[in-house]
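Here's the structure, in structure tokens; my notes come after.
With one protein chain held back, the other chains of the complex are shown just where they sit.
Chains: A and B, in written order; residue numbering restarts at 1 for each.
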């Protein structure tokens, strides 16, 4: 397939710059959409913040090793990290395959993942200008207890970068199932529910019973969102931090290795069906 | 009457067509089970740390989860897939076919697609409610059952109106496919009683994104926590939301046809 051919790094850079400009312009056009979208992104962490702060207060100020203020900090950092790692690749791919809009992408001399990544990054940078102030505002109003150690802040940046990459690649792999399964909605929803549950968006993973924690850590879920959040809040020891980076790196290498293979198989399948 | 028949035709065809994809049943069943399992696990984690949440006991919140599933299933059964198609139609220009039909366009747009697998969620919702009631050891008298039925309908109407209003924005912003994903993430706010939120947020979740409210009220009715003012208020809010969304829809159609330009 032509789309599989690698483009030179300079050509790719040019592509990203062009994509950035296009998506920036496009998303500006849909700014109301963006605002509505933000409500959704903010609402869920906010809801669990309230639930857990209520629990902590009802238990005399502390539950599961978190005070109300620490819960607030956890869910607000989570809100930002989730927004930065989030993708809508699965929904978009399902939509493209269903509506027959995938074929034009295959004709381009560049792998479609680059366009998706560029759009995703544009979107994140754009919305970050909104989520950060919102998180700060909510942090003040809910009395978030946020005082990260300096080393944690330094380690957070690469952990976040790896989490963004990991979640993006994982989402893209799940999205590729659309080539085989005609009705992806149910699979996408299941994946999304599992992601919310296992990345620590309902409660910090440490509050869950052992089996759930093991599943979240053995699968890539914990490393896509929860790890950088816990890291920034200074809740991880040096050893746990190193294990985390190791897990992120291993999963990223594995998924990136699988990706081209899955992509080729998917495209072959797609062409065979002739959708 | 003939409108009811129209709904029937859509439903029947939806069932007939889905039955061709029987493998889909298992995927859908797994999805519903995972959904329920994570909801119950979330509940379990909270109550592993506390005995009540804002005055709600665990089994009362179980009833809330049941209602959450019921209303969600109802919305996902017809309204969400139909709105998804509507948004696609606006983008592709095929909405013109709906608007040239001699039938109320809002009705057509709201019921055109049926995702019958959501009946699994309906069954689960009733199941969870049954379990919750049994564990609470309280029996559902006719008065409470009526209040539950009424508020459940009102809650459904509120959620439907909200969804319709969101989808109607497609008339102005064209590319709003994601708005339904947003709706789903907003719907999650209904998983907890609206009373736990701080006042400003409670107001938002009652009047701006009224989903939590729409689910808390029937759950309250079911477990016998509902008072008269809330019952009346909910019915009034439902009527107001229905009227508003219908008005907003007609403004959207007028905008689409350039009447307001």
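As a convention for this text, a residue touches a chain if its C-beta (ideal position, glycine included) is under 8 Å from a C-beta of that chain, and two chains touch if they have at least 3 such contacts.
Note that in this section contacts and distances are computed from a predicted model.
Trainee: Tell me the UniProt protein name of the chain this structure doesn't show, selecting from "MoxR family ATPase", "Phosphoribosylformylglycinamidine synthase subunit PurQ", "Efflux ABC transporter, ATP-binding protein" or "NADH-quinone oxidoreductase subunit NuoF".
Mentor: Protein name of the absent chain (UniProt record): "Efflux ABC transporter, ATP-binding protein".
Trainee: From the list A:13, A:26, A:218 or A:249, which touches the chain that is not on show?
Mentor: A:26
Trainee: Using the touch rule from the top, list residues of chain B that touch the missing partner.
Mentor: Interface residues of chain B facing the absent chain: 2, 5-6, 9-10, 13, 16-17, 91-94, 96-97, 99-103, 108, 171-172, 174-175, 254-259, 261.
Keep this in mind: only the chains that are shown with their structure count from here on.
Trainee: Averaging over Cα atoms per chain, report the distance between chain A and chain B in Å.
Mentor: That pair's centroid distance is 27 Å.
Trainee: Along chain B, where are the residues that touch chain A in the complex?
Mentor: 21, 24, 27-28, 30-31, 34-35, 38, 41-42, 45-46, 48-50, 52-54, 88, 117, 166, 169, 172-173, 175-179, 181-186, 188-189, 191-192, 196-198, 201, 209
Trainee: Which of the residues in chain A end up touching chain B in this complex?
Mentor: Of all residues in chain A, those touching chain B are 30, 32-33, 36-37, 39-41, 43-44, 46-47, 50-52, 54-55, 58-59, 63-64, 88, 91, 95, 99, 181-183, 186-187, 189-190, 193-194, 196-197, 202-203, 207-208, 212.
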